[in-house]
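Scroll down for the structure; my scribbles are underneath it.
All protein chains but one are shown in place.
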Amino acid sequence: MKRKPVFSTVYLIVGVILMYLPIVIVMIYSFNESKISSVWDGLSLKWYRELFRDRVFGDALVNSLVLGGLSSLAAAVIGTLGAIGTARSSFRGKGVMAYIATLPMLTPEIILGMIFLTFFSLLGLPFGMTTLVLSHTAFCIPYVFMQVRARLSGMDPSYEEAARDLGAGRIRSFFDITLPLILPGIVSGMLLSFAMSMDDVIISVFVTGVSVNTLPVVIYTQLKTGVTPKVNALCTLMFLATLIIVLLSAFLGRIGNSKKKSD
Amino acid sequence: MSDAILELRDIRKKFKDNEVLRGISLTARQGEFITLLGSSGCGKTTTLRIISGLETADSGQVILEGKDVTDEVPEKRNVNTIFQNYALFPHMNVGANIGYGLRIKGKKKPEIREAVREALELVQLPGYENRMPNEMSGGQRQRIAIARAVVNEPKVLLLDEPLGALDLQLRRQMQIELKRLQKSLGITFIYITHDQEEALSMSDRIAVMKNGVFQQVGTPSEIYDHPKNSYVASFVGSANVLRGKALIKDGEFRIAYAGGTAPVAPPAHLPEEGAPIAVAVRSEYVDFLEAGEEGIPAVVKEKSFSAGMLRIALTLDNGDEIVASRHGIDFSLAPGDRVAFTFAKEHAVIVEDKDEE
Partner (left out) sequence: MKNKMNRLKRREHGANAVLLSPMYLFTIVFLIGPFVYMIVLSFLTRAETWGVVNEFTFRNYLKILEPTYLNTFWESIKLALLVTALVILIGYPFGYYMAKLSPKNRGVMLMLVTIPFWTSSLMRLYGWIIIFRANGLLDKLLMGIKLTGEPLKLLYTYPAVVVGMVYGLLPFMILSVYSSVEKMDWTLVEAARDLGAGPVKAFFTVTLKCTMPGLMTGVILTFVPSMALFFIADILGGNKIPLIGNVIQDQLMKVHDWPFAAALSVILMLMTTLMIFLYRKVTGSSDTEGII
């Protein structure tokens, strides 16, 4: 009686192929000997070699890694504490604050870029790594906050009560029980933040200084002015790095879920 | 009382505008098994949480081993709880779970290992140290939860419907085992359940709770045979409550009810004739009469069979319903039959009428 879902299967497969098409094309062309993407001159690792020799890309990569690391770490600390505090307290205005804290997710990035640019220049902050980290932290906090809050709300309060009952103080029971149980949420929020920071163009374009360039900003400039196939090589490497992060976070998520089942 | 280990004095608690506990007082002796019996929302879990310190009372005192611990934080109280869902730490193996309390106390590793081993033997799961909680069945987790609590040698063990999640057969088995454990350890158990059978079979004393008040505190036989009020009578053993008028006939104390009369055990202070009284009679004591004998008339409404008992529902002339029960699978009455019933006066006790609440 049940029809075979031929149409839906084809739809999904075609969708996935289209989704990966641009990525695969960039990856293929990264091995193209020719400088022009419309010509195929044979396989070569030439652009990877050139990429590693290029100081601009190297510096930008280091900047992006530092920026992603610092802002995701700061967001993890601030967002986690905030989520725990929000879950535990019950005062008026708590909901409003939680909404405001997640506002960056609901605001067009261009506006975030604009307000950070104008506000930082009002404060007289020098544009560079400081402004980048501040603005990236601001838009990363919601990701950690939401992840941790979801985990906390799924967590049975009796775990912590059981720890208190067995003689652990507030702080001890937090470190022994609550923290390990929300850790997967913190880590996946952090990974998400890191990826968002590594990928951000719009906000970075506004708040970066002359001296500091992030990887996406460099790529963006090149795409606007003229591309060398080094960008293909770079994108391929970035894609592989992303792939590893995604697989890692999926793995962590699975651990978290199997733990949740035992509730 | 010199061996009183836990005392609750007039505990009151409000959540927002909801008065959950309205003056609870209780004294528990060393090694006593006390059950708080009541339907959900009666305040029994709140009472337990106030004893453990997870909740603070608005007023009243909690005295543990002669010390006022009313405002003490939970970790400083020598009581342990078995949570309804066991609350085994999912990220720790069984050994770490059981040893957690001792680790907090700063006990040495070999000592903890030994204590964990002993505790696992006590609950008949030796060698389970390295299992994770989610690899175990409900019954096993229940035992681990017990081991995790008793390993700390608490003065009082609080159990919040610990068998609620288990199926009937496992429940029976765990009831016996819990009782055995309690006897051998000599720990005071404060046990919560809504299952009156469980309460009657396990407890030294039962506190029947309703609306944040103890309706009656007493031994199982006191509660069962001499319910203090109509709520206790109908909740424990689901007795029939007959609301009629006092009557003295031929020097015998009787109840006039639904167009008939039946004998009642005379209380110490006889009510005046004609005064309203409530009488509790268990279904198994309802006797049917031959035609012409003096009793209360009724019509058989339906017969049903469950758990080895035949249940006969009767409709009275005033519209009330009474249940009679018999062992066995059949009885020579059919729906629609007109009958009359009575009961032996020792099985009919006067109770306070509480049902208006």
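For reference, chains read A and B in written order, and residue numbers begin at 1 within each chain.
Here is the rule we use: contacts are C-beta pairs under 8 Å (C-beta built on N, C-alpha and C of every residue); 3 or more make two chains touch, one makes a residue touch a chain.
Note that the structure is predicted; figures quoted are calculated from it, not measured.
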Residue of A:Leu67, A:Ile141 or A:Ala162 touching the missing chain in the full complex: A:Ile141
Positions on chain A where the hidden chain makes contact: 5, 8-9, 11-12, 15-16, 18-26, 29, 37-38, 77-79, 81-82, 84-86, 88-89, 97, 99-111, 114-119, 122, 134-135, 137-138, 141, 143, 145-146, 149-150, 170, 195, 198-199, 201-202, 205-206, 216, 219-220, 223-224, 227, 231-232, 235, 238-239, 242-243, 245-246, 250
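Please note the rule applied: only the chains that are shown with their structure count from here on.
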Centre distance in Å when chain A and chain B are each reduced to the mean of their C-alpha atoms: 55
Complex contact set, residues of chain A against chain B: 156, 158-159, 161-169, 172, 176-177, 180-181, 258-263
Sites on chain B touched by chain A in the complex: 52-54, 73-75, 79-81, 83-85, 87-91, 100-101, 104-105, 132-134, 148-149, 152
